[in-house]
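Only a single protein chain was left out; the remaining protein chains are all shown in position.
Order as written gives the chain letters A, B and C; numbering starts at 1 within each chain.
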Amino acid sequence: MEHATTSARIILILFSVIIVTQVIRAQRGQRPFIRRIPGLTAIEEAVGRAVEMGRPILTSVGMGGIDIITLQALAIVTHVAGVAARFGQRIILPVRNAAFVPIAEDAISTAYNQAGRPDAFSEQDIIFLSGEQFAYAAGVSGLIQREKVAATFLFGQFFAESLIIAENANQVGAIQVAGTPSTTQIPFFIVACDYVIIGDEYYAATAYLTRQPTIMGSLVGQDRVKMAVIGLIVLGAILLSFGMPVVWNLFFDKELATLADYFKPQGTLIQSLGAGGGK
Amino acid sequence: MFVPQTGITLWLFILGALVVGGGVFFVLTLVPTRFRKPLIAAVTFLAGLFFALEFFLPVATEGETKGQNFLTPFLKPVSAWTTILQGFALGIGVYSLVSVHLRNIARKREGRGFSVVLLAAIVAMAVPAIWKEYNPDPRLKGFYEIIYDGAFNSLNATMYSVVAFYIVSAAYRAFRIRSREATLILISAFLIMLGQVTIGQAITNGIPNEGFARNFRIENIANWILTRVNSPAVLAIEFGVGIGALATSLRIWLSLERGSYFDEEL
Amino acid sequence: MFDFLADANTVKVIKIWVAALCTLGIYSILYKENKVFRFFEHLFIGVATGYTIYITWNDTLKPRWWVPMTEKGEWWWAFAVPAGLLFYMIYSKKNVWMSRLIFGLFFGAAAGRSFQGFAALYFPQVRSAINVPLFNTPESRAADAYWLTPFSSAANNLLFLAIVVSITTYFLFSFEQKGKVIPAVSRFGRYVLMFAFGAIFGSTIMARMGLLIGRVYFLVNDWIKGLLLGQG
Partner (left out) sequence: MYPFLRLLIRGQRIDRRVLYVLLMTVVALPFVVEIPTPKPAISPETQKFYDTIEAIAADPVRREKLVILSTNFGAGTLAENQTQTDAICKHLMKKKLKFAIFAFVAAQGREQGKIAAERAATKYGYVYGQDYVNWGYRPADAIEPLLKAAVRDIPDAVGNDINGTPLAQVPVMQGVKSVNDVGLIIEVAAALTLPQWLQYYQRTGEEPIPTLYAPTSVMAPEGFPFLKSGQLQGMLFGLRGANEYEVLIDERDFGKRGAASLAYSHLLIIVLVILGNVGMFAQARLEKLYREENA
């Protein structure tokens, strides 16, 4: 879809309006409700136990560059740093994207200042290891084994190196909490970490941890959009069973000339109907 | 105005551009603090507006600019500028890595020998790699091949392959029937493993591969799991993440985002 | 001087020895973190950084910026220098905010593209999620259909819907999951999630073993057989 079709414009703008109104309403003081996800108790617990062990904590914002998911990871890592800073605990943050080093330094040093322990923060602990995926994994593994880290907090986008980092930390007995929207890496975190924040809980984590009205409002908006999509899918499936592909056509990637076209099965619909695999 | 120049005038124009660019740069330093955040918000919004409008605006249905709107021709220059500016950011990483390791050496820190190895490796890779483009000396090419194929490629592939060992120790430790969820993970992992490997497939080779019986062949069970259970599960997770990404993009585009990076006083 | 570097055969032998030592050096971490691993770890980070420098210059900055500016006379590329310099304002105490201009540019552009990204990636997914008719399914009309197909395909499609709905319910956060129905649907969603993650784990073992096989094949074939036993 190189350019939006009419229905894409309507749907996308509708979704955006739902989300933005919830955000603005939350910013105007209407504090929305967000249920506590179990993963967050795990974060608080892990930082507590790590502080008792007195060894440094290793965190990571994942393998992403200057993108949205990595910024989200930084928000969670900053929260962890804030909690650890109160006890003067050292946070190590090896970074994969060079341009992200200053952003991370900014956020983490602010967290230490706000916790009243600027002395505990050292710029040395936020270092660019390598842009190359596995050179980064080798560097982090070496760090984990040498520093005998007490805990690891792995958030953001991960690829095949996830298990290298998690299993090395497991070997030094570190408590591990991971959270990633990268679906294919979640199984590796599940087998090697103590707690894993899955898929969308990743966004809920920042909302709950930071209690920021903007992010909480956004989460409510996201829920509304999710419910809308689910409603459309169930309605669409039922209508399609009766041979009415109207909802299906709303999400069609070619421009439909007239309103009536939305009620006629479009060319690829018949061909894709046959795409079902089950016998 | 934007006409390619040649010879001396080219270098004058380049100098002119640098001076003008430097001037804008200097003016930016004078921007008072209270205008800084709005300026950043404006830059962020406009950068996003370009791509949003290019996608949303209706396109010409026929004629020379078929399938385009007035912004589409600018996609190419924007792509070129994005690529180049991304390239300029490289210096930050190299600087921060080199400065950390130079400090280790200067302060005679424990393990500074390894820092020397690291800095030497950067030079041993970058210099011959770039130099060979300008100097066809076969010795250079040979040295580059040793460093690239011999060191870099093998280190990369080996570090990746270490995951295989960790999979065995992680699976051995984690796949224990001690909770409902752990058992579910164990069962589906086993079914897929058996279904994908010739030895596993051999177990149910006896069953005919058509009609109702075919559903009991291990590779069909594995395929059913991947297409009928994994596919909707991955689809549902990706929906949530996709909507989350869209929401986060909206917050950043409209500078609604809060949090330590965005609230900091400038 | 260094003429051996010109001879292809010697280079090949040296390359295999270097690769073998690197491979065994990295595998030494499996025993425990040791000085040998630390050497190859730092060698790896250095070589990787060197390669990134080469690739960024040779494949991007030279052909798309330096050559057009200096040889094709497109002088306006010179504006990239002050613009690129904005990145480095992160190191200035007073004007660090200026680096936020260029980061803002990239964040904004990525955010602006997310509309097309969302539509192009998820609209076909929504269509495939809708495309699960609960009766007179296309499979039942297909050539290899047999007596069970209408029921099995309808059951499969119902399962597809149930999984999509239950997992999405699991990921709803704006209300407390109480009562009888919602927690049950959510729990079913979580179990399907775990089952799906087990399947992903199982299917990934193949990939990891493939990598190890690649390295072992190199060690056995190129190094031991090739060089040590001379069956080259």
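Just so we're on the same page, a residue touches a chain if its C-beta (ideal position, glycine included) is under 8 Å from a C-beta of that chain, and two chains touch if they have at least 3 such contacts.
Remember, it's a predicted structure, so these values are computed and weren't measured experimentally.
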Check your understanding: Taking the complete complex into account, which shown chains does the hidden chain touch?
Key -> A, B, C
**Study point:** Which residue of B:43, B:117, B:235 or B:254 touches the chain not shown here
**Key:** B:235
**Study point:** Of B:87, B:128, B:142 or B:244, the residue in touch with the unshown chain
**Key:** B:87
**Study point:** Contact residue for the chain not shown (choose from C:51, C:103, C:170 or C:195)
**Key:** C:51
Study note, to complete from the structure: Answer key for A:160, A:178 or A:219 versus the chain not shown reads A:160
Practice item. Tell me where the left-out chain touches chain B, residue by residue. Key: 68, 72, 75-76, 78-79, 82-83, 86-87, 148, 152-154, 156-157, 159-161, 164-165, 167-169, 171-173, 175-178, 186, 190, 193-194, 196-202, 205, 219, 223, 226-227, 230-231, 234-235, 238
Check your understanding: Which positions on chain A touch the chain that was left off?
Key -> 1-2, 65, 132-134, 159-160, 171, 182-184, 253, 268, 271-272, 275-277
Practice item. Quickly run down the residues of chain C that touch the omitted chain. Key: 30-31, 51-52, 55-56, 59-60, 63-64, 106, 113, 116-117, 120-121, 124-125, 127-128, 131, 199-200, 203-217, 219-221
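Please note the rule applied: only the chains that are shown with their structure count from here on.
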Practice item. Could you tell me which shape the graph of touching chains takes: line, ring, star, complete or other? Key: complete
Review point. What is the chain whose Cα centroid lies farthest from the Cα centroid of chain C?
Key: A
Check your understanding: With chain centres defined as C-alpha means, what is the inter-centre distance between chain A and chain B in Å?
Key -> 15
Revision key, fill the gap. Residue numbers in chain A touching two or more further chains are 2, 4, 12, 68, 71, 99, 101-103, 106, 129-132, 134-135, 138, 160, 168, 183, 187-188, 190-191, 198-200, 219, 226, 229, 278-279
**Study point:** Junction residues of chain B, two or more chains touched
**Key:** 55-56, 89-90, 92-94, 97, 155-156, 159-160, 162-163, 167, 171, 185, 228, 234, 237-240, 245-246, 249-250, 252
Review point. What residues of chain A sit close enough to touch chain C in their complex?
Key: 1-2, 4, 8, 11-12, 32-35, 37, 66-68, 71, 99, 101-103, 106, 129-132, 134-135, 138-139, 141-142, 145-146, 160, 168, 183-184, 186-188, 190-191, 198-201, 204, 207, 219-220, 223-224, 226-227, 229-230, 232-234, 236-238, 240-241, 247-248, 251-253, 269, 272-276, 278-279
Check your understanding: Where on chain C is chain A touching in the complex?
Key -> 26, 29, 32-33, 37-38, 40-41, 44-45, 47-49, 51-52, 87, 90-91, 96, 99, 103, 106-107, 110-111, 114-116, 118-120, 123-124, 126-139, 142, 144, 149, 152-153, 156-157, 161, 164-165, 168-169, 171-177, 193-194, 197-198, 200-201, 204, 207-208
Check your understanding: What does chain B use to touch chain A in their complex?
Key -> 54-59, 67, 69, 89-90, 92-94, 96-97, 100, 103, 155-156, 159-160, 162-163, 166-167, 169-171, 173-175, 185, 214-215, 223-224, 227-228, 234, 237-241, 243-252, 254, 256-261, 264
